[in-house]
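Here is the structure we will look at, set down as structure tokens.
All protein chains but one are shown at their positions in the complex.
Naming follows writing order (A, B and C), and every chain is counted from residue 1.
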């Protein structure tokens, strides 16, 4: 599964992309986020304020309860500020 | 005094401009319009529907009661349709 | 300072908008183009008549009103006169500001007021022959008047 980080999440974690295979018990977005937050101190810091983070599963917005299913790409990012 | 006609008023009257010296008793815009309407059949036809005509005295909108005073230019035209 | 131009010539939209970019964060614009038909009748041309002398004053007044009512860095109104074939640009109204709300609203205001408050008249010349002066529309008066109630609208 490909994990993408954007903007300050990318900066805090130190890279834009990770390829991971989460353990079998990680079946929801919320569990995946917990799993990622535990990967390093940098991850923990990046995920400290989860309310400031949006999540897209295969490029669609999801919240913690969403099932991972056969997702190939999960992206973490702050709210958009383009335009 | 210079009288200007625009759009279909100009077309119906047959020219864009007239130099006139109204008689002394013509002291208001309403009286001036009556005076102009009597100048020719073409004028009468052009002024037939007065509600469809706007009037500017020295480039400011006026209505029938306005005093002619020392006006130098009176313009007759339909409502604007630019843009 | 607002740029006001009444001209028989075409104008360069890109150059006009580029001029507004200086010191601004947001540039909104409106361009009007002669359409090929009117109420189902094919047009040969649109002929624009105006009241020389009064026109520039009216346009400058509309632009000044916009500069006063919104926080604009600048604005421009260009209006063509004479005979314009379908596809020709007729009018440009544009406004620049620090933020988008002001620029967008002021541009809508400029074009709405221009339609009702500047001394231009349009004659439609039909492809099949004949012509007709365009009549003022109640909707245009309504669009104009919405700007008079309670200042700016939500944005």
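To be clear about the criterion, a residue touches a chain if its C-beta (ideal position, glycine included) is under 8 Å from a C-beta of that chain, and two chains touch if they have at least 3 such contacts.
Since we're looking at a predicted model, the values are computed, not measured.
When the full complex is examined, the chain removed from view is found to touch A, C. Across the entire complex, the residue among C:24, C:60 or C:136 in touch with the chain not shown is C:24. Contact with the chain that does not appear here is found for just one residue of C:3, C:69, C:83 or C:100, C:100. The chain not displayed touches subunit A at residues 4, 6-8, 10, 56, 59, 75, 77-83.
Where subunit C meets the omitted chain, the residues involved are 12-15, 17-18, 21-22, 24-35, 87, 89, 98, 100-101, 103-104, 107-108, 111, 143, 146, 153-155.
One rule holds in what follows: only the chains that are shown with their structure count from here on.
Looking at contact counts per chain pair, the maximum sits at B-C.
Taking the mean of the C-alpha atoms as each chain's centre, subunit A and subunit B sit 74 Å apart.
Between the CA-based centres of subunit A and subunit C the separation comes to 49 Å, rounded to the whole angstrom.
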